[in-house]
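A protein chain is absent from this complex, but the other protein chains hold their places.
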Amino acid sequence: MAYRVLIVDDSPAMRSFVRRVMELSGFDLAVCFEAGDGGEALKVLNSEWVDAILTDINMPGMDGEELLRRLSADEVLRAIPAIVISTDATANRMDRLATLGARGYITKPFVPEDLRAVLERTLGDPNA
Amino acid sequence: MPETPLQRALRDSVQEVLEKMFFVEPVEEPPGAADAPEGEMAVQLAFEGLPSGALTLRLTTAAARQIAADFLGEDASGLSPVKVEEVVCELANMICGSVLSRVESTATFRLASPRLLGAEERPDRRQAADGRAVHAVSVGSGTLTASVETRDPVCPPVEESGF
Partner (left out) sequence: MDQIVVGMADCRIAEGGGQVLATFALGSCIGLAIYDPQTKVGGLLHFMLPDSGIDPARAKANPFMFADTGIPLLLEQVCGRGAMKRRLVVRAAGGAQMMDQEGVFEIGKRNYLALRKILWKSGVLLHAEAVGGIRSRTVRLDTSSGKMWLLEGGEQRELVAGAPRQGGN
């Protein structure tokens, strides 16, 4: 299966890193959209379908939590699995994100293999 | 001076971030030893929460280039200065987030975007003090110094007590 993915993070370096982990994990990326914050992400989703969203939380403009809130409020967009990649590991934040429908969560810093495990748990094993 | 909770959080965060995502084992150095004659870059980011404050990261140029290459999985010689800066900003972001997650277990914090300090902005080189933690490490190809300054006191993490 060829995946269409959206990576949302205000750090271009982190977007590259996440993309590389996805590719090395065996996910065949047909398209990889990138957005610097939640607002840019919603603009992409206005016109493009994606199979998965990987998003940071702390971003200028619209943050990841607000993005998840908007996705979960939309009948169509709420079906897209969203994985959160964030430095914030506080219990408060994680509880809220689970309520907002995040299907996977990983805390920075992480080893690439741990992100692969989250991707496989959320999206399935691409090599199966 | 005994190690404060903030100092410990900074030390542990620098180690964890550098080992997990940059594949570097940091070796602690006394802060004064980190003032290198060659070029260096500095990044600063402010945070709001309990506590509020700012983190500053200084890296010698060679160290910045090498760790950026290692993070991106690319060759150091072909890396543009912009890409190096982007990686160093993300390094600062991750260290800061990790420190705050260790000292704040319940409150939510907010990180501003990291910004590169210009040559004319002199990074603060003061030593550790109350509300200020400094940690300097050798990363093989150069030196990295992280400092966190808070405006509010940092409480030690709550420990479980069994009655």
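Note that the chains take the letters A and B in the order they are written out, and that residue 1 is the start of every chain.
Methods note: a residue touches a chain if its C-beta (ideal position, glycine included) is under 8 Å from a C-beta of that chain, and two chains touch if they have at least 3 such contacts.
Please read all numbers here as calculations on a predicted model, not as lab measurements.
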- [ ] Going by the touch rule at the top, give the shown chains the omitted chain contacts.
- [x] A, B
Task: Touching residue (missing chain; options B:3, B:25 or B:130) - done: B:25
Task: Residues in chain B touching the chain absent from view - done: 19, 23-25, 70, 73-74
Open item on the list: Contact with the hidden chain only, please: which chain A residues?
Closed with: 21, 24-26, 111-114, 116-117
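Going forward, only the chains that are shown with their structure count from here on.
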Task: Residue ranges of chain B in contact with chain A within the complex - done: 16-17, 20-21, 68, 71-73, 83, 86-87, 89-90, 93-94, 96-98, 100-101, 104-113
- [ ] Name, in rising order, each residue of chain A that touches chain B in their complex.
- [x] 10-14, 16-17, 20, 58, 60, 86-93, 107-111
